[in-house]
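Below you'll find the structure, written out as structure tokens, and then a few comments.
On to chain A.
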Amino acid sequence: MSGYLYYPGCSLAGSARAYAESLTAVLDTLGVRLREIDDWNCCGATEYLTLSPLAGYALIGRNLALAESQRNGSDTLVAPCSACYVNLAKTDRYMRESPVMREQLNGALAADGMHYTPGAVAVRHLLEVLVEDIGLEELERHVTRPLTGLRVAPYLGCLVSRPDYDRRWARREQPLELDRLVAALGAEVVDFPLRTACCGGHMTQISPDTGFELIRRLVEAADRGGADLLVTVCPMCQMNLDAYQGEMNHHFGTDYRLPILFFTQLIGLAFNLDASTLGIGSEVVSARDALARIGVEVPTVEGEPAPPRRAKRSQELPMPAPLAEGDR
Partner candidate 1 sequence: MTAANGKHRFAMYWAASCGGCDIAVLNLHEAILDFAERFDIVFWPAVMDAKYRDVEAMPDGSIDLTLVSGSIRNAENAEIVRLLRRKSAILVAFGSCATEGCIPGLANLGTTAGLLDVVFDGPGTDNPDHLRPASRVAVPEGELHLPAMEPLVRTLDQVVEVDYRMPGCPPESERIAEVVGLLTAALDGKAGLPPRGSVVGAGHSTVCDECQRDRSAKRISEFRRIQQLPALDPGLCLLEQGLPCNGSATRDGCGAKCPLAGAPCIGCYGPADGVVEFGARLLSAFASVVDASEPEEIDRILDGLPDPVGQFYRFSLAGSLLRGARAARTATATRESAP
Partner candidate 2 sequence: MTRAGRGAAAPAEPRVGVYVCHCGTNIAGMVDVEAVRDWAAERLGPHGVVVARDYPFMCSSLGQELIEQDVREQGLNRVVVAACSPHMHEKTFRGACERAGLNPYLCELVSIREQASWVHTDRDAATAKSKAIVAGGVLRVREHAPLEPLRVPINEATLVVGGGIAGITAALEIADAGFPVHLVERQPSIGGHMAQFDKTFPTLDCAACILTPRMVTAGTHPNITLHTWSEVTEVSGYVGNFTVKVLHRPRYVDTDLCTGCGICEEKCPARVVDPVFEAGIGYRKAVYRPFPQAVPKFPVLDPESCIFFQRGTCKACEKLCPTHAIRLDQQPEEVTLQVGNIVLATGFESFDARRVEPYGYGRLANVFTSLEFERMSNASGPTGGRIVLRDGVTQPQTVGIVHCVGSRDRNFNAYCSAICCMQSMKFAHLVREHTDATVYEFYIDIRAAGKGFDEFYQRVQDEGTIFVRGRVAEVTDVLHLPEEAKHDGQLIIQVEDTLVGRQRRIPVDMVILSVGLEPQPDAEEVARRFGITCSSEGWVIERHPKLDPVATMTEGVFAAGCALGPRDIPTSVATGSAAAARIIGRIQQREMALEPIRATVDTERCSGCRICNDLCPYSAIEFDEARAVAEVNPALCQGCGVCVAACPAGAISGTGFSDAQILGQIEGILMSTNGTGGSPATEPERAVPA
Partner candidate 3 sequence: MSIAPSTSPFEPVVLAFTCNWCSYRAADLAGTARIKYPPSVRLIRLMCSGRLDPAFVLRAFASGADAVVMTGCWPADCHYRIQNVKALRRFELLHRVLVDLGIEPERFQRVYASAAEGQQLAAAFTRIVDEVRSLGPLAWGRQPGIAAESEAPADEPSTPALEGVPG
């Protein structure tokens, strides 16, 4: 497996350290090499672009230029954070499409003797690399502790599959890549329609009532689906759902205790890696009870799928089958 250029972004060095630790542990196991680009800077988040587009895009473009100059055979730039991923992909796309933008940004970069050739690197999210490049079969091969019996709500957040500049996701409204990955680990995917709904973003700071309601919907939907825990692919989503769950409960008078893990933590558990190397324990809503369901009580055999939760009534009309992979 050839190496990938790696853009960690600020969260992975801070609030989402568990993400950084678990992805390192998992990729080491898979033998995938990440090469962190030297001297990277802020991805631009959302603020810069609204204040000063040129400065914002130039900030992002600097990361792309660094990646290009450090390519050395790898031409995929992996970002684990959804916001970083979108910003980098967006800038590359705009530079490919707009000669004006290309000229302006490269003009700005030239101040530091830098240059970016649009399309020089392919910006991709870690989830996509794991599912498409490494492949579910390879992941399954490393699963030594199937997560049988663990019911998981797969949550992508709003940024990964939208706006999807390069049409990488087959079903943008409800991408199933994370579902398939979770299933490959042996866990049960629960019905969770809010895969791509908003986690609240910065609303927790600006308008807490709105933020809490957005968090509530996600937690409530996962709970209704019967989830033991929810996995995310984005540091912002993880923080909102995990750190603000208590305040949300307080606001609505509810008592949800839904653990929020990074998908890499779940993969690490299935690979039978030590929980401490996966950053487990650093979450606010403890995953201890949920994780007790695997590895301890539940035997590690391929189980029958869980029975439907409602008994079928005789007059009930049949439901259509779920849309199969590859259907139009």
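How were these picked? Simply put, all candidates are chains of the complex that A comes from, given by their letters.
Criterion: a residue touches a chain if its C-beta (ideal position, glycine included) is under 8 Å from a C-beta of that chain, and two chains touch if they have at least 3 such contacts; residues count from 1.
Note that the structure is a prediction, hence the values are computed from the model and not measured.
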- Note on the structure: Complex check, chain A vs 1, 2 or 3: touching candidate is 2
- Would you pull the chain A residues touching candidate 2 in the complex into a rising list? 171, 173-174, 191, 193-194, 197, 213, 216-217, 220-221, 252, 313-323, 327-328
